[in-house]
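With one protein chain held back, the other chains of the complex are shown just where they sit.
Which chain is which? They are A, B and C, in the order written, and residues in each are numbered from 1.
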Amino acid sequence: MADHDHATDHGSELSETQLRVRALETILTEKGYVDPAALDAIVETYETKIGPRNGAIVVATAWTDPAFKQALLADATKAVAQLGHISRVGDHLVAVENTPQRHNMIVCTLCSCYPWEVLGLPPVWYKSAPYRSRAVKDPRGVLADFNVQLPKETEIRVWDSTAETRFLVLPMRPAGTEGWSKERLADLVTRDSMIGTGLPRKPGEIAQ
Amino acid sequence: MADHDHATDHGSELSETQLRVRALETILTEKGYVDPAALDAIVETYETKIGPRNGAIVVATAWTDPAFKQALLADATKAVAQLGHISRVGDHLVAVENTPQRHNMIVCTLCSCYPWEVLGLPPVWYKSAPYRSRAVKDPRGVLADFNVQLPKETEIRVWDSTAETRFLVLPMRPAGTEGWSKERLADLVTRDSMIGTGLPRKPGEIAQ
Amino acid sequence: MNGIHDMGGMDGFGKVEAELNEPPFHESWEGRVLAMQRAMGYAGAWQIDHGRFAQEALPPQVYLASSYYRRWLLGMESNLLERGYVAPDEMAAGHALRPAKPLNRKLTTEVVQKGMARSSFYRQQQGPARFKPGDRVRTKNFHPQTHTRLPRYARGKPGMIELIHGCHAYPDSVAVGQGDNPQWLYTVVFDGRDIWGPDADRTLKISIDAFEPYLEPA
Partner (left out) sequence: MNGIHDMGGMDGFGKVEAELNEPPFHESWEGRVLAMQRAMGYAGAWQIDHGRFAQEALPPQVYLASSYYRRWLLGMESNLLERGYVAPDEMAAGHALRPAKPLNRKLTTEVVQKGMARSSFYRQQQGPARFKPGDRVRTKNFHPQTHTRLPRYARGKPGMIELIHGCHAYPDSVAVGQGDNPQWLYTVVFDGRDIWGPDADRTLKISIDAFEPYLEPA
């Protein structure tokens, strides 16, 4: 979805927003509230360092290390922090496990809360009105939009992130991955599978 | 509120709608579904014949004729039809009486249902999101927007027109109008007083 | 459907602003839209709840950004297309390209000049009324994807039957092409606190007109 600013009246819509943002940065910098170099560093962090690979490693570790999996489900904040590959983990992370009986899906209906530390920035669809409005009422319809169909009897559990708790779905390990390394398993773990709108790739779906 | 078409993208907004409406009328006329002369007649009817004066006469009659008032409150459709000054009255009209204990206010939260036969076309504010959203939740706040303040203990009864029933508020007759003619009384009856967002004018507020 | 049209109780729209000496129409096209809608209704092209449903189905951002008569226009266009009265290529061309679909009757100047009454929605009753004035009821909690006239704010709430309006065509059926399916219609009154919670204005009572299938005994 292209960013399109309908709120302005005539032509050159993006540049209105762009000029406005630039003016704001000028004011905040002149006031001494922000340091443009620090802003650059934040942008760079989100563009290059924080992404769903972090979460994928967490999932792959849980798939291969039963003690870690237990720790993750008991206290995800602490377990992920001890894993060490994510430099800083905020509090309030909760991991929820998919099973043959239950499929978990995460949404934030009121804004767009998302576990940035482990998944990076949320995709546009996650922040969109279609997802926020429908996930709690028609999750199977939303899954169909993602070409995911689950057995009719599977319980669908939708977690609406209404407080500062952030949820990470621990998907089921695909069959046929016995003996795989953590890194290879992590390649199967898609972002959407950790939100609950997708399933992990199957072994045949990635390059060998 | 000026009509302003935000749904289109660039410039000449009104003309986009205007052209679209003209094209539609052309198609419907060519198809034989509508007769432009009949459309003219409808527009003329709403512009010149149907307006709140109809309702004001109904109210003034109820103020001066106790039997009519009783009939109006029992079955407004029938009572108004028998009054005869409104050429055709649809079914389902209900009159609700203001008293010192109770003030009535009419809204249609789901669309903009309104008693056209007796009040004419609804004003823009009646059809607006601020009125439709707030009337049922904060009617005293809405009244304040109209500079109307009612005693704290007065019951506020909001009628949400969710079916085809249409409601007409019968406001309280202002003091100091003893012996007035129906026509003179009708001058006191504002449109808003028959919706419940206003009160009738006081004798001193109209030209003698 | 839980569309943006169902806005009773929403916050954030701001003050109610009345316009002094408001004209019947602000633009001439508004009158044409109203008149075409009336004419197509008179002709029996669709019913009032089809018109409402078509507007409710507009994307919320379009609904909010469109004026009242613009919404009528958009709803009318979608009913014309959906029901086959006008084809997409005709809409694009701005002209009729093939014969019309027959309609029951046509609105003429004479009919307008005699005075057009609103349709009656009274229908033959299918059985006795389940409730009578004074009965305590509770509105149902349901959330159909289709047209309904039970607003969200009034679902699952305790109230009292105040008036009984006879049997009416049932919008929830009409809008989805399932016929009149006549139902008893009641005015149900609620205490403001049952709707908005204990902080609501204690003097507030709200009523809706509710069809019998919306209600269960309380």
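Couple of notes before you dig in:
As a convention for this text, a contact is a pair of C-beta atoms (placed from the backbone, for glycine too) under 8 Å apart; a residue touches a chain by one contact, two chains touch by 3 or more.
Keep in mind that this is a model prediction, so the values were computed, not measured.
Across the entire complex, the residue among B:137, B:166 or B:191 in touch with the chain not shown is B:137. Where chain C meets the chain that is not shown, the touching residues are 1-4, 9-14, 56-61, 63-65, 140-145, 152, 156, 196-200.
Residue-level contact of chain A with the missing chain is found at 1-7, 14, 17-18, 20-28, 30-35, 37-43, 45-47, 51, 87-92, 94, 107, 109-112, 116-117, 120-121, 123-125, 127-140, 142, 145-146, 152-165, 192, 197.
Just so it is clear, only the chains that are shown with their structure count from here on.
The greatest centre-to-centre distance from chain B, using averaged C-alpha positions, is reached by A.
Computed from the mean C-alpha positions, the centre of chain B lies at a distance of 17 Å from the centre of chain C. Contacts with at least two other chains are made by residues 65 of chain C.
Among the residues of chain A, those touching two or more other chains are numbered 6.
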